[in-house]
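Written below as structure tokens is the structure these notes are about.
Shown here: the complex without one of its protein chains, the others still in place.
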Amino acid sequence: MCRWLAYSGTPLILEEVLYRPKHSLIDQSLHARMGVETTNGDGFGIGWYATHARTPAVFHDVGPAWSNRNLQEIAGHVRAPLFFAHVRASTGTAVQQTNCHPFRHDRWMWMHNGAIAGFHLLRRSLLLGVDPALFSSIEGTTDSEAMFYLALTFGLDEDPPGAVARMVGFVERVADQHGVPAPMQMTIAVADGERTWVFRYASEGTPRSLYFSRRVDDLRALHPDTDFLKDVSDETRLVVSEPLGDLPGAWNEVPANTYGVVEPGRDLLDEFRPQLP
Amino acid sequence: MCRWLAYSGTPLILEEVLYRPKHSLIDQSLHARMGVETTNGDGFGIGWYATHARTPAVFHDVGPAWSNRNLQEIAGHVRAPLFFAHVRASTGTAVQQTNCHPFRHDRWMWMHNGAIAGFHLLRRSLLLGVDPALFSSIEGTTDSEAMFYLALTFGLDEDPPGAVARMVGFVERVADQHGVPAPMQMTIAVADGERTWVFRYASEGTPRSLYFSRRVDDLRALHPDTDFLKDVSDETRLVVSEPLGDLPGAWNEVPANTYGVVEPGRDLLDEFRPQLP
Amino acid sequence: MCRWLAYSGTPLILEEVLYRPKHSLIDQSLHARMGVETTNGDGFGIGWYATHARTPAVFHDVGPAWSNRNLQEIAGHVRAPLFFAHVRASTGTAVQQTNCHPFRHDRWMWMHNGAIAGFHLLRRSLLLGVDPALFSSIEGTTDSEAMFYLALTFGLDEDPPGAVARMVGFVERVADQHGVPAPMQMTIAVADGERTWVFRYASEGTPRSLYFSRRVDDLRALHPDTDFLKDVSDETRLVVSEPLGDLPGAWNEVPANTYGVVEPGRDLLDEFRPQLP
Partner (left out) sequence: MCRWLAYSGTPLILEEVLYRPKHSLIDQSLHARMGVETTNGDGFGIGWYATHARTPAVFHDVGPAWSNRNLQEIAGHVRAPLFFAHVRASTGTAVQQTNCHPFRHDRWMWMHNGAIAGFHLLRRSLLLGVDPALFSSIEGTTDSEAMFYLALTFGLDEDPPGAVARMVGFVERVADQHGVPAPMQMTIAVADGERTWVFRYASEGTPRSLYFSRRVDDLRALHPDTDFLKDVSDETRLVVSEPLGDLPGAWNEVPANTYGVVEPGRDLLDEFRPQLP
């Protein structure tokens, strides 16, 4: 289990979102409330798009986020219009930087909460599904990174929702071939620098929690005294594994088996259904 | 806040005590029950006396103990008759190896749970109390290490209980001079390779929790089926911040403001009272 | 021995200076030519002033710079008008983040190459010279950080060259009292966000190497095809432990026992002479 946060909107110093709110993501690294585990201390990562580079920067480290000084330094001095942050609770794979989210390939960033059941059994077959030209770019051993490279294989560049649907369909078929039922538990965020797509899905039962912030103009009306809200555009949006604690009324649950697109203009929520690749 | 464990008795593979018991110290690094904080993920350390060396080995690392593979390797392959283990929750000082317990000087090992109130204010005056010949051996920035070097200054080599009493008396006097009331909260373990001394004290109120295991022959009578107990001598003893969970009836609380000596032959518990150096 | 670099001028992506040149600082971490040691693999650090923050960001890590991916990420995505970078070869003190340069206090950054002879003997007396109000901000164990806090004690805020002169005078007096001759070997860079001061001094003999870049308009005339030079202002300046290798004719040696000021308008070089505080 992990906790993550995806921000997009008015360029903001990262710490405004990562550290300042009550029950911030950094606080969730030590005291998560809605996850399977309360502690997410097995590494962390952030990724952001700088205005002068096409590919995002990623910063990963293996200790807990709550005590990491470099994270605090970067978060306090970097400003970005689109950034991801992720705190990890390992489900068994090694605690190492190449297993930390967000993963990056070219202009894409990807992060995940959840797990593929029986991944140990399925790993080889899943990796065989990855485009051979992409194979050697895989550096870690997580299910999350394998899912990313499968989505890249199945067309992330052209059609993110379709590519993720085909990735899930592929994983479910491989699992079925190995006798593993209901393999997928996931919330995912993926961005290309302009837009962010988020997914909440489980092969069976309730998926991991996922929330998005209400429109900033609604929040401003609810919380006229909150400084942070004065400075950001109406289109600024947060998607989070569990609500940050400052703003009652600020959060809507992403419905189960749904995906959303966060982009300039109208956002979108739609049904998510796995497809066979 | 931290959690620690001191073992002495029949030489044992460390993992028997560190990993195997329910609610082991490694488990306490993630889920402590009796501490101020439930998570002790800000570094850890072990120290042990090998039969062929006069000074103990120490192994420190800055991540959480629960995911550290090197710790698991060492604990699974090193056997020792006297060892310490400590999981740290920083009270503000940097997470770095030189702030990890147990500290070592010559043949001595030292570890601590608790804090000196207002240490930030008192640090300079406390360090001035350290023997100038020892001063440059201080490598970290914790109150715990300062306490160790003060105890060495005040005669740890000849009279451990007296040296610790004078260290506490000195800290309380310096605190009083700076207007800091009731500065000391501590459980301490210190060993010289033959004996272990443990201390439980607070300047005011209840000190941090501390427990010692009952005599092994009593435990054997209570738990005739427990393998571990068959292999160790009657004099084997554990002192712990909080009980390991396997053995109901196995633990006695060290009374407040008391110290104990664990050594071959009869152990001792006596009143602990600070002295002026 | 260490290697360092101080940049000020037109805001630049850090990697342009840190990675791109032949014999860059990152290359010097593995293959220094002019230092006492060829390898500077005992930690590193960078520090930069962001436009939206008064105090600089610092990023430190304990492994070698040459293989650090986070450094590469940050250097590739952060743009700044004034930044420091430092690769460390420990002269004995622990390899830990709190011993990595640049050190920061409030708006000040400080980095150093060289050593105080006999620092082990002098450390206590030197630390006693630090303003008690600053004492608890010292987090590491290096001579370099002690020098920084002494300079802060002796008036860095009002008069940087005078404060450094008094720091050196104090160190030389303390060394003399302990029978340590000719204690100081140093090149230093210190910045407040607007200006950078650099120092090259030895109590005796030749100080460690130090070079500054010639005026950019001169360099442009020498190297009309170098892209990098087209984009930066005439006032852009680099000060380095040893020349980067791309630009023959680009570097002047800072004379021994001299200090310089890099600031908008005319730069300055003047004699450096220790003073008694």
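Lettered A, B and C in written order, each chain numbered from 1.
As a working rule, a contact is a pair of C-beta atoms (placed from the backbone, for glycine too) under 8 Å apart; a residue touches a chain by one contact, two chains touch by 3 or more.
Bear in mind the structure is a predicted one, so any value in this text is a computation, not a measurement.
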item	value
Of A:A94, A:L222 or A:V261, the residue in touch with the unshown chain	A:A94
Contact with the hidden chain (one of B:M34, B:I74 or B:A256)	B:I74
Hidden partner chain, touching residue among B:A50, B:L134, B:A202 or B:V261	B:A50
Residue among C:T39, C:T258 or C:Q275 that touches the chain left out of view	C:T39
Touching residues (missing chain, whole complex) on chain A	94, 96-98, 120-121, 123-124, 127-128, 132, 135-136, 138-139, 141
Chain C residues that touch the omitted chain in the full complex	30, 38-39, 41-42, 62-64, 67, 69, 90, 94-95
Contacts of chain B with the absent chain, listed as residue ranges	13, 48, 50, 52-53, 56-61, 69-70, 73-74, 76-79, 97
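Keep in mind that, in the parts below, only the chains that are shown with their structure count from here on.
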item	value
Reaching chain C from chain B through chains that touch each other, fewest steps	1
Interface sides of chain A and chain B: same vs different residues, half threshold	same
Residue numbers of chain A (touch at least two other chains)	69
